[in-house]
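Up next is chain A:
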Amino acid sequence: MRPLRNIIQKEIWHILRDRRTLLILFGMPIAQILLFGFAITNEIKGADIAVLDRAQDIHSQAVTERLVASGYFTVQATVHSEPEIEQLFRTGQIKMGVIYPSDLGAHLESQQPVEVQFIADATDPNTATTLVNYGRAIVGDYQRELAPLAQPPRQIQTELRMLYNQELESVFLFVPGVMTIILMLVSAMMTSIALTREKELGTMEVLLVSPLRPPLIILGKVIPYVLLSMINTLLILGLSVWVFDMPIRGSFVLLFAESLLFVITALSLGILISTRTSSQQVAMMMSLMVLMLPTILLSGFIFPIESMPQPLQIISHIIPAKWFILIIKDIMLKGVGWAFIWQETLILTGMTTLFIGLSIRNFNIRLS
Partner candidate 1 sequence: MITIQANEVNKKYGDTIALRDLSLSVEKGELFGLIGPDGAGKTSLIRILTTLLLADKGTATVNGHDVVKSYRAIRRQVGYMPGRFSLYQDLSVEENLRFFATAFGTTIEANYDVIRDIYQQIEPFRRRRAGALSGGMKQKLALSCALVHRPEVLFLDEPTTGVDPVSRQEFWQILKGLQERGITILVSTPYMDEASLCDRIALIQDGQLLGIDTPAALRKAYPHPLWDLQSSRRYELLHFLRQQEFTLSVFPFGETLHLATRPDVPEHQIRESCYSQGFTDIQLTRIEATIEDCFMDRMAPTADPEIH
Partner candidate 2 sequence: MATSVIETHELTKRFGNFTAVDRITFQVQPGEIFGFLGANGAGKTTAMRMLTGLSRPTAGEGIVAGYDVYRQAEQIKRRIGYMSQRFSLYEDLTVRENIQFYAGIYGLPWRSIRSKTSELIERLQLGEVARTLVGSLPLGWKQKLAFSTAILHDPEIVFLDEPTGGVDPITRRQFWEMIYAAADRGVTIFVTTHYMDESEYCDRISMMVDGEIRALGSPHDLKTQYDQPDMNGVFLQLARHSERS
């Protein structure tokens, strides 16, 4: 075991002495989680609205108060005509206009359908839809409260309940994705670069012309990156639990084990890349193009897989990250156990075995 320890120790020296890479390795996860957690968010808070109140009664005032009290809206202006609303849209001062009809009170009291008009800026359709939905929900709630003793309405009421992430906290969605990307980056890119660096330096030649067995060389070089990746996993999980109050509903041990599996998948991809390239630059480009882009775009991290065209959906099946994201979401948010994720785990294990097999076949005991 001495040669193995020797190689591991040397690799750790390399990592520790390369301050810049070290900074990226540990700075990036923190920066990304904080960025996604605080800055990039789907939630809307305090959107500016304009109110055109043709009713001018207690109901219209009550609805406006509720809109503001929800925290989603801030009344930016009270106007007297529709063209004024348009003007405010054009100058970008408001995100939504609310128009109460003059017969608002009558409709509400008689439990008839209410026609509060919400006008939103559809150049940003996501925000527009969200705002209008919030507005409608608030009006609907108010109407129902007005008639607590009345007979239940005859129409079918749908009730939406968001399970597992009731508050729709977007950070909960990003943490699994960011964790996946970081693990991919550290494990695959860093190992492929570390291995090709030895080729570039010519030290791989010397190592090959030594009694060291090639698998030992690779194992020794890869183990430090497994450790690094696992430290990163803990770092990301720690941040999400303590800073963003993200739950880990399932077993932590299972989550850790699955992360380890994914790290090994990524490492085997990194090794595979390094067997195919001989320069650090090419290794980096290949890692970015072949691994990072699909991981970001096709894993379901940013774009929902269900809304992709059929061919891309098929391709997404061969992206290891997709399966890993499913697994960690299941464990962290749903709190499910082994029985529900064994299929995904099996797929990842299969992929890893395949990559390692290919790497062994491609790795040369000689040069070229």
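The definition used in the following text is that a residue touches a chain if its C-beta (ideal position, glycine included) is under 8 Å from a C-beta of that chain, and two chains touch if they have at least 3 such contacts; residues count from 1.
The candidates came about this way: all candidates are chains of the complex that A comes from, given by their letters.
Quick caveat: nothing in here was measured; it's all calculated off a predicted structure.
Here chain A touches, in this complex, candidate 1 (chosen among 1 or 2). Residues 2-3, 6-7, 10, 13-14, 17-18, 201-203, 205-212, 365-368 of chain A are the ones touching candidate 1 in the complex.
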